[in-house]
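Note that this complex is displayed minus one protein chain, with the remaining chains in position.
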Amino acid sequence: METLLENAVRGIPTGCVFALLAVGLVLTYKTSGVFNLAFGAQAYASAAVFYVVRKDHEWPLLWAALLAVVVVGPAIGLLLERVLFRYLRTAGSMAKLVTSLGLLIAIPEVVKLVLGDESRKNPPPLWYVMRTDEWLWPRNTSIVLDAGQIATIAATVTVVVALVLLFRFSSLGLRMRAVVESPRMAELNGVDSERVSMTSWMLSSLLAGLAGVLLAPLFASLNPLDLFTLLVAALAATVFGGLTSIPLTFAGGLLLGVLQAVLAGSLPTDSILATGLRPALPFLVLFLLLLFRPGLRSTREVTDPLATVEAPPPAPVALVRPHWMTVGTRAFGAVVVALGLAACWFLLDGYWLGLVISGIILGIIMMSLIVVVGMGGMLSLCQAALAAIGAFGTAQLVAATGMSVLGAIVIGAVIAAGVGALLAVPVVRLDGVYLALATLAFALMFESIFVPLSWVSGGAVPLSVPRPLIGPIDLADDRWFLLFAVLCAAAVSAVVIRLREGTTGRFLQALQTSDVAAASIGISGRRSRVVAFTVAAAIAGFGGGLMATYVGQANYQSSFPYLIGLVWVALLVSAGARSVQAAVLSGLFFFLFPAILTRLFTFPGNWVESNPDAPSWVASALGAIQPNWAQSVAFILFGIGAITYAKHPEGSIEAQTATSVGAIVRWVERRRGDAGTGPSDPVPPPSPEVTDAPPLAGTGRPTADSGSPG
Amino acid sequence: MSGPLLEAEAVSKRFSGIVALSDVSLHVADGEFVAVIGPNGAGKSTLFNCLSGVLRPDRGTVTFRGRSLERLRPSARARLGIARTFQRIELFGGMTVLDHLLVADRARTRRGGLWSDLFRGSRPTSEELERCGIVLELVGLTEWADRPAESLSLGKGRLVELARALMCDPALLFLDEPSSGLDRHETAEMSATLETVSRQHGTAIVLIEHDVPMVRRLAERTYVLDYGQLIADGPTEDVLGDERVRVAYLGDNS
Partner (left out) sequence: MTAPVLALDHVDAAYGPFRALFDVSFEVRPGSAVALVGPNGSGKSTVARAASGLLAPTAGAVLVDGKDLTGEPAHTFARAGIAHAPEGRAVFATLTVAENLQLAFRGAASGPGVRAGLDEAFELFPRLGERRNQVAGTLSGGEQRMLTLARVLVLRPRLLIADELSLGLAPIVTADVYRVLGQVRDAGTALLVVEQHLDHALSLADRVVVLRQGEVAYDGTPAGLGDQSSTVLLPTGVPGRVDEAGDLLGGGS
């Protein structure tokens, strides 16, 4: 009993860490409507500034902390609000989530570029360590707190009390909540929405800075990934508080910390339970909370009643594109693919050919995102894990039964589909953000519980997968493998397009835009969504199996870690979540772009070496450009891509297509008009109702209109 | 005289302590046109939601053609032939008017699905187009069939909702304030369409409205709700002349 209590008390500091992050997230969500996955990245930025001024410039503790928390934190918040989130105020929660995903990817890379990669340096302790066992507790207990932990506890409690006061009693709290819901209606109430929104962001970013400075010493090295993983763990507390209640969130954080400490103390240390379950516990709790916490399923997204003041969104390409254009585009696409294939076959060396093959296989995995995100409207963050399942399935089957690799890939896809279906049944009942979190929790559980198991991944050494032989053709030759991959991609895209244009796609689209209306005509949302999720899992698994075959082994760490999966989502969604060509292009882009940048960044150094007489300032300027910047710059650009999602929710490639389709249609019409022979106008002319009068309430979007709910 | 189609007996619903409906009974016969009126917040929409399956009543039974609806979700009720429109217009984004009707038709006939999408293609058949054409004609949207539904005016949008509901070939149709937000011309158009639907197709209709002339013109019988309770029901003219209805709902100038 004694030890149980001691263990429980030992969990309190960790619990406060969870609580601080979770409360910060809830604050951001309440005051800006953004479920800010980049909160950890913001914390990382402040922490990095703190350590640079502490270590490299030897600032005193107080000034360094003030700079990092009170200056840098709010400054980042202000910047984000001004250049980004103010354009997103009336966007849906999905757009905001994807944007924060982009920031999550971009911010740490920006920090690394500006401050240098700090992850290899050990951060110093906050201040000299004073342990509570020296002055508070008798020496024989094992409960030990250091000054950092005390500071964390004190800061967390202060923050919670201050925020509860803010929301319960101050008019600023009320105004913040009003602005989140409808900035325009707040304006009608005499509230300066701009200023309130800036204040909100500065406040929540200040909290991110505080969390960063306090939490960084917990880790052996300062690393954005660790902070993000910690943030995901803290999400359990956020969900416990229902995304709104700050006291409940605080309690949830404490409970989580205590639970973890008690389990750690009571579980045997050498069992699979201890090694696998302990780190996965927060994710498991998060997952279970999402499935079973009452009240999460019934939340319908609150929409701005005045959203119709905005210009209506452009009509989707499919609606304005005449049939002959669709046929023409596809034929043109086939020609481009054939030419590209020939160019790769004859011109590329092994290195670039490999990147192209990887890109096309990734394109297939991206197509699974089209089905689940683009068509199904479900932001799944676990497609990488499902791809990994396909890869492991393939490798295990080949290793265990010696069956043909091609058969194994198909069976691997079926296994992934099975896992996807099992996951989908409980998860599709959740709405937007919650579904994204549940799939993220699944990805992390998979990573920490299942990947280490030898019957899944083969253990420490990745399982190898041989290249198959199709008749006389040996796919061990990369060029034949390229052809094979392109054929697979073509087959998968045919499947995706048929589903998208077919009844399945139409039902999903109906569900995505109006759940209740779809139900009113007899469409079962649960069934359609489970089907979409399962199909997507099968495609991801298939892509994963192909990837393992190409690489020669099912290697989780290099091919499928969950963070890479998040980059994929950000990349695809910003390119166009419904478009097959966007999937393939973003797959290629993911592999080729960093490689091209690396080449680009090696030029200056080489030039300096071969031109020793160049002026010294030129040499030093050029010499400073490092080839290893490429990865950072590429990730920043991927992140910025996701950020543009706010402006083109249909995706940049889709938007580009819409523009060019419009231009071509107009051009053809003009020619036909001149000839005077064309059939009737393929695009319905805008009626007076559209041009002269705006789509006012009700005619624009189905959400903003008169009337009432039940 | 046709048999009972929908029978709701003593339906009650509370929301965190507030009584939204208490012991409300409502009967609709085949082909009947019934209105539900009452002050704001009287529980009219809650009643609709309980009947169409969006909400589950705390007490009471709802049967449709003698079959209990208790455990059926809205989509299952729709497949039995219960369709509805919404007070706040609910259209599908990115779809033309015709698409709305086709989707509803596919949901009713259960044609299509994963395999048929993959192996048989999903172009609309001529029978499907014919069925859609009939309904489009009925609601007067034929020339708007290929327009994106989002670009239409509110009045046309409400007609699209009606047409979509009709594609389910409903025996019973719930309409939640179909004239709300419409100007007088659009209201007239809506009234005329509803009259046709009711007369020519024998669809039973339950209508929530604040437009008293429209109720007077269309409904054979009227139920009046106030504070979640039924305060009057009977032939429309009688109910509208009732003293209690006058005090609770109509006021003096009607």
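Points worth noting:
Here the chain labels run A and B in written order, and each chain numbers its own residues starting at 1.
Definition applied: a contact is a pair of C-beta atoms (placed from the backbone, for glycine too) under 8 Å apart; a residue touches a chain by one contact, two chains touch by 3 or more.
Values in this document were obtained by computation on a predicted structure and should not be read as measured data.
The residue touching the chain not shown here, chosen from B:F33, B:Y223 or B:Y249, is B:Y249.
When the whole complex is considered, the residue among A:K55, A:R86 or A:R184 that touches the unshown chain is A:R184.
Of the candidate positions B:V135, B:L182 or B:V206, contact with the hidden chain is made by B:L182. Which of B:G53, B:G113, B:G155 or B:P178 touches the hidden chain is settled by the complete complex: it is B:G155. Counting the whole complex, the residues of chain A in touch with the unshown chain are 171, 174-175, 177-178, 181-182, 184-194, 302, 305-306, 309-312, 688-699, 704-709.
Residues touching the missing chain, restricted to chain B, are 15, 18, 38-46, 87-88, 153-155, 177, 180-188, 191-192, 210-214, 216-217, 248-254 (touch as defined at the top).
Methods note: only the chains that are shown with their structure count from here on.
Work out the mean CA point of chain A and of chain B, and you get 41 Å between them. Listing the residues of chain A that touch chain B in their complex gives 312, 315-316, 318-319, 495, 498-499, 501-507, 509-510, 512-514, 516-525, 531, 535, 684, 686-687, 689-690, 693, 695-703, 705-710. Touching chain A in their complex are the following residues of chain B: 45-46, 48-49, 52-55, 73-76, 78-79, 83-84, 86-96, 99, 102-104, 106-108, 111-114, 116-118, 121-122, 146-148, 150-154, 156-157, 161, 164-165, 167-168, 176-177, 180-181.
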